[in-house]
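Yeah, one chain of the complex is gone here, protein chain that is, but the others are all in their spots.
And then chain A:
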Amino acid sequence: MNKDVYTLGMDRGWNIIDARSSTQVMSSPDVIIIGSGAGGATAAAALAKFGKRVLILEEGSLKTAKDFHNDELKAYAELYQEGALRTSKDGGISILQGRTVGGTTTVNWTSSFRTPASTLSYWRTHFGIADAQEDLLRPYFERIEQRLHIERWAASPNENNAVIQRGCDRLGWQWDVIPRNVQGCWNLGYCGTGCPTNAKQSMLVTSIPEALDHGAQLIHSTRVQQLVWDNDRVTGVICQPMDSHLHDTQGDVIHINAPLVILAGGAINSPGVLLRSQVPNPHRTLGRRTFLHPVCMNMAVFDHAIDGFYGAPQSIYSDEFNAIPDGPELGFKIEVAPMQPSIVSALMGEFGEQHHQRMQQLANSNLMLALMRDGFHQDDPGGQVELRKNGDAVLDYPLRAHLWATCKQAFLRMAKVQFAAGARSVMPVHALGQACTSLAEYETHLQQLPMRIFDVRLSSAHVMGGCGMSQRPEDGVVDPSGRHHQLHNLYIFDGSIFPSSIGANPQMSIYAWTQKLTEALIERLR
C-alpha cells in the first residue's frame, strides 16, 4: 500500500494550514511567498534551507496523489484557474493555468527545456539583462535537472508523439526527444489531471516538501488580495480564505506583516495582485508585455491506433521553425497534446453528426500543435493585464496580423508533418475546418479559411511576462535581480518576470532563474 507524501509529512510535523478552517499563522515570518508554483516553491525551499522563517500563501487547495483520479472535469474544476475556462479578455484565446498547491507544475506535462540562447541574447540586447547568458545559467540548469530527475524520455514515444518523429524524418526536418522531470514514470498519460503515482517531479512532491521539512508554513485555500506598502517598502499582505469549493473568497480578511515579500502568483495573477494593490507604476509597465505562446492545432486521422490519451503526453518536438525570424512573423515549436476526451471534444469542431463521427475517430487521431514564440519583435508587444470590476485579473491580448500570418504557416507545416507520417486526413482546428485527404487539398482549404477571432481555436498553457525584468525602470517592473523597481523589499520570482516569451516550454526557465535570483538574494541577506 502507498503512503501519501503529505500524510507522512504531516506525521513528521509539517506545518500546513487550511485557511478555511484555521487562522493559526506563524508568528513573525521572515518572508511571505505568494504562490506555491514553479517560482514560489523553488524560492521557498532555498530560503527555508537557509534558515529563514518562510510563510507560503496559496489560493488553491492541497490536493495530492491520492486525490488524483485521472478525471478530467474533476481536475479542471479543482486544480485549474477558473475551472480551466479562463480566456483572454475578448475570448479569443483559451488560457490554461494551475491553481493548487504546486501551482501549474502539479498539472503540467513535464517537458523540460533550458532557456534558448536566442531568447537570452534578446533579453541582453533589449532589456539590459547582463546575466542572460548560457554560461552563467548552465550550473543552475544542471542542478535543477539533477534535483528534478530531468532526462530525455528513454522509453519509446507514444504514437501521438511518434507522428512528429516519423514525419520530420521523412521531410528531413529537425526533431528531438524531450527531457522530462519524472522519476519512475509509469507512462500513463494523465499528467494534466495530476500525477497519481508521484512520478512527476512537480513542486508538489519536491520543493514544497523540502521547504516544509525546513520549517516553512504552508497556508492554502487563501487568496492574497493586496500587498500593503508605504513609500518604497512593502509591509505585509492582506489575504482572505476561499469558500469551501474555492469559487470565491469568503470570511474574515487577515493581515500578515513581514520584512520581505516574494510574489510568485504566476503571470496574469502576479500583475493582478500588484494592480489591486495600486503599487507605484510610474512608467505604465505593470501587466504589459504579457505573452502566451499562442497555440494553433491540427487534427489528423490515421489508419492505425494512436491512443493519444495514453503514454507520456510530450516526448518528441521539432524546432525546425523555432528560430526568431527576421521579419515580424513568429517562430514556432511543434509538439503534440495529450488526448483525453473532454478537452479534445472541444477541438474536434462542428457539432451533431459530424462531431460525433470525428469523436469516434478519437483513438486514431493525432493532435499536433504549434507554440508561437511571441514578444521578439517591436510590433509584437503581447497583451496587457487589467482588472475586472470585481478585482479579478484578465489579460487583454489583441490578435494581430502577424499572428494570423504565422498561424497559416504553422497549420501548413504541421499538415506536412502529419501527411509525411502517413495521416489519412488532416484538419485545421478551426470552426470551419474540414478533413482533407491530401496536402494539396489541405492547402486549398486553408487559403479559404478566414484567419480571425473565434474561428481559429487558439489556446495557451504558457503565460509569461507582465512584470518583466529590465535594467531601466522605464522598460519593466523588476530589475535583473527580480527586485521591484519601486518597492525595494518586494521580489517577483515566477514566469511573469520574463521580458518576452521563452520560445520553449517555460517551467525550467522559471526554476533556474528563481534558483539563481534567490541565491543572490540570500547572499544579500547574509
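Keep this in mind: contacts are C-beta pairs under 8 Å (C-beta built on N, C-alpha and C of every residue); 3 or more make two chains touch, one makes a residue touch a chain; residues count from 1.
Here is the rule we go by: contacts and distances are computed from a predicted model.
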item: Choices "Xanthine dehydrogenase family protein subunit M", "Fe-S cluster assembly ATPase SufC", "Twin-arginine translocation pathway signal protein" or "Electron transfer flavoprotein subunit alpha" - which one is the UniProt name of the chain not shown; value: "Twin-arginine translocation pathway signal protein"
item: Residue, one of A:F309, A:Y397 or A:Y442, that touches the chain absent here; value: A:F309
item: Contacting the left-out chain in the complete assembly, out of A:G13, A:G184, A:G327 or A:G352; value: A:G352
item: Sole residue of A:V228, A:I254 or A:I453 that reaches the chain not shown, by the stated touch rule; value: A:I453
item: Selected residue (touches chain absent from view) among A:S156, A:N257 or A:Q360; value: A:Q360
item: Touching the absent chain when the full complex is considered, from A:G83, A:P328 or A:P473; value: A:G83
item: Touching residues (missing chain, whole complex) on chain A; value: 1-2, 4, 65-66, 69-73, 76-78, 82-87, 91, 188, 190, 196-197, 245, 247-248, 309, 340-346, 348, 351-357, 359-360, 362-363, 388, 390, 392, 394, 431-432, 452-455, 457
